[in-house]
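Excluded from the complex is one protein chain; the other protein chains are retained at their positions.
== chain A ==
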Amino acid sequence: EFMHLKFYSKKKKNKKPKKKSPEGNAESSGVEKEEEKMEKSEPGAAAFPPTFSVSEIKNKQRRHLMFMKFKQEKRKQKMQLKKKKKKEREALGDKAPPKEVPKTIENQRVFDETMVDPEDEEVAFDEATDEFSAYFNGLTNPKVLITTSDRPRGRTVRFCEQLATVIPNAHVYYRRGLALKRVIPQCVARNFTYLMVINEDRKMPNGMVLCHLPDGPTAHFKISSVRLRKEMKRRGKDPTEHSPEVILNNFSTRLGHSIGRLFAALFPQDPQFVGRQVATFHNQRDFIFFRFHRYIFKNEKKVGIQELGPRFTLKLRSLQKGTFDSKFGEYEWVLKVSNFSLRRQKSCDKETN
């Protein structure tokens, strides 16, 4: 079979990008690449031409076969290398070099200057005087108005209802073609602190506008992977009326901080631990995962959690300074969709390891 293939190799030119040459090396007796010319001049050479790459075989079956062999050879070499390393490590025992940590996205990130230091005074001062200070000082209680875009379908309606059970003191209102700009002053008049609009597309919720009301920031999120209560596996019973605790993970840049406070102010300041419910907003690589659990401490080292309630993921698309005003608003941050993913370069705007 290999002798037959030699005919093809004779016809090809000398200047070939030598990508898959190791295949030849593995088969033959280690002929160098520079000796290809010599081989061409010797028509009767029995050695397998080394710069022959698998992709040149026209016959699909044979090409596939050769490629499989090539892969197997590679795999074998890899296994041998691994075994050797393992033996060396065992032989050295304690003196072996420490195991290498695998590279993850979180490891490789370039440090982001906007990371918040816990003791940063400027940040503390900002947070003491921003729109949420009223909430964090205990002056206001959260009151949330949940609505949808025009003509919501069943899934969105159910999602809103479930959200209303998760967030205490939340009211769902049917949007009858009202303009948001007119809705907002009415909400303010009735002492609402939050306006949440679930946008719908093709019978599924896909966007959320979260507006903190007495001229607070407006955040626009993209919602994905919504799971309603009845689609959850191994879930518990419906959540009770107790106010849940809140866990905010990984909101560590300036932007992350403000978004974290936005979420925190949705829930009342003093959670009722009797209810044993916890709402989690976990930020990982700019995706915010929302989960709602009931926990139980089995002993001081073990806790069991059981998921109730809906789950969804959010991705921030824009943060606007005032209340909702898409035309004339002042945007603090807008998501830039770059086709060229600079994963290893700048860190994501919102988070840390």
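Here is the rule we go by: contacts are C-beta pairs under 8 Å (C-beta built on N, C-alpha and C of every residue); 3 or more make two chains touch, one makes a residue touch a chain; residues count from 1.
In this text, contacts and distances are computed from a predicted model.
Trainee: Between "FAD-dependent oxidoreductase domain-containing protein 2", "Aminoacyl tRNA synthase complex-interacting multifunctional protein 2", "ER membrane protein complex subunit 1" or "Protein MAK16 homolog", choose the name on the UniProt record of the chain that's been left out.
Mentor: Answer from the record: the omitted chain is "Protein MAK16 homolog".
Trainee: If the hidden chain were put back, which of A:Asn169, A:Gln269 or A:Gln284 would touch it?
Mentor: Only one listed residue reaches the unshown chain, and that is A:Gln284.
Trainee: One chain is left out of this view; which of A:Thr140, A:Asn169 or A:Ser224 touches it in the full complex?
Mentor: A:Ser224
Trainee: Mind listing the chain A residues that contact the chain we can't see here?
Mentor: 104-106, 177, 179, 224-225, 234, 236, 245, 247, 249, 273-274, 278, 280, 282, 284-287, 289, 291, 293, 295-307, 313, 315, 337, 339, 341
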